[in-house]
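For this view, one protein chain was removed and the others were kept in their places.
What follows is chain A.
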Amino acid sequence: MNVQEIRKLFPILDQEVNGHPLVYLDSAATSQKPLSVIQALGDYYNGYNSNVHRGVHTLGTRATDGYEGAREKVRKFINASSTQEVIFTRGTTTSINTVAASYGRANVGEGDEIVITHMEHHSNIIPWQQLAKETGATLKYVPLQEDGTLSLEDVRSTVTPQTKIVSIMMVSNVLGTMNPIKEITRIAHENGAVMVVDGAQAAPHMKVDVQSLDCDFFAFSGHKMAGPTGIGVLFGKKNLLEKMEPIEFGGEMIDFVGLQESTWKELPWKFEGGTPIIAGAIGLGAAIDFLEDIGLDEIEKHEHHLAAYALDRMSSINGLTIYGPEDPQQRAGLVTFNLDDVHPHDLATVLDAEGIAIRAGHHCAQPLMKWLNVSSTARASFYLYNTEEDIDRLVAGLVKTKEYFSDVF
């Protein structure tokens, strides 16, 4: 994998910010997009923009082929058994909300349990909080180990026969922890629960095989995997989706409409009310082509290498606290940290003055921040276009930040 060649495909990276060459270390928030994805959006709007699944004109057919072709790319990308199991959504948040509102309302009742963990992103907490409130179910949390990992023992003792839904992130957006989803899914199934996976930080970075994981639902976003914003995916097992009611009603998702009653289209379209996100899906298809061309295994290897390099370099900085698993093999390509008493916002501002973009804040994981006993943290996250030099610049920036604030204090 030639990172220098890859970087040429991302024109945005070739710019100066505040007088320094940009170092973009915020891909866990949103990744940059390669030329081929931007081109695919342009080709669609310039060449065959039309509504899908209706009309007989040529552009309409091309748009439908583009949109449904993207669905097939997604199917292959996550190894779903059928395109009927691939629903286009606005993103991970919408995907999880769909499961909570449709499967949840129909299958969860008073006295039932929903199990999540302390490391979840808000998008995998609040839909379940709301569902628990509506149904009288209990929302339970699997505790975390000292190093920010999950123990299967804890999962076993939290999930019970009363548990109807287990919903856990595959990769933590803060700790970088890679959770043993396959084993957790087995525990969920042994107890008669369905397994929902928040794959937002996994799908962009590693090979995902929903059949091998055996999960019932898998949610992810396009914009974190080199695709456009506003498009995401909900994978669901066909036998479950078939029994589920749509949560949005209107055009596009119907079969017959009467004055008092209507019937729904077959899967997956019954879950795609309204004109779908056509350009977004086509862009996501192009992003999948791009990632597969390089190879997800290669990308994962590269990010592991960067994480190991960053952990090694950053641990030499006095006063730097790193959160999450210490073993780089156990974590994905991001490092969350705090530097002395410098507030992460102040840190991020100083790094920004050096052209280095990182994330500072609670990372949409307030319960996890509470568990870490901090109000916020700084995070550097890596993708296929990042280099060792980027991390060197970050380390130099951190050293400067330390000096800067030791002077003013």
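Heads up, the rule we're going with is that a contact is a pair of C-beta atoms (placed from the backbone, for glycine too) under 8 Å apart; a residue touches a chain by one contact, two chains touch by 3 or more; residues count from 1.
Simple rule for what comes next: contacts and distances are computed from a predicted model.
Trainee: Name the absent chain by its UniProt protein name; which of "ABC transporter permease", "Nitrogen-fixing protein NifU", "TldD/PmbA family protein" or "Cation acetate symporter" is it?
Mentor: Protein name of the absent chain (UniProt record): "Nitrogen-fixing protein NifU".
Trainee: Among A:Arg71, A:His121, A:Lys164 or A:His362, which residue is in touch with the absent chain?
Mentor: Of the listed residues, the one touching the omitted chain is A:His362.
Trainee: Given that one chain is not shown, which residue among A:Leu9, A:Val23, A:Val37 or A:Val350 touches it?
Mentor: Within the whole complex, the residue contacting the unshown chain is A:Val350.
Trainee: By the contact criterion defined above, which parts of chain A meet the unshown chain? Give residue numbers in ascending order.
Mentor: Chain A touches the chain not shown through residues 18-19, 343-346, 349-350, 352-353, 360-362, 366, 369, 375-376, 400, 404-405, 408-409.
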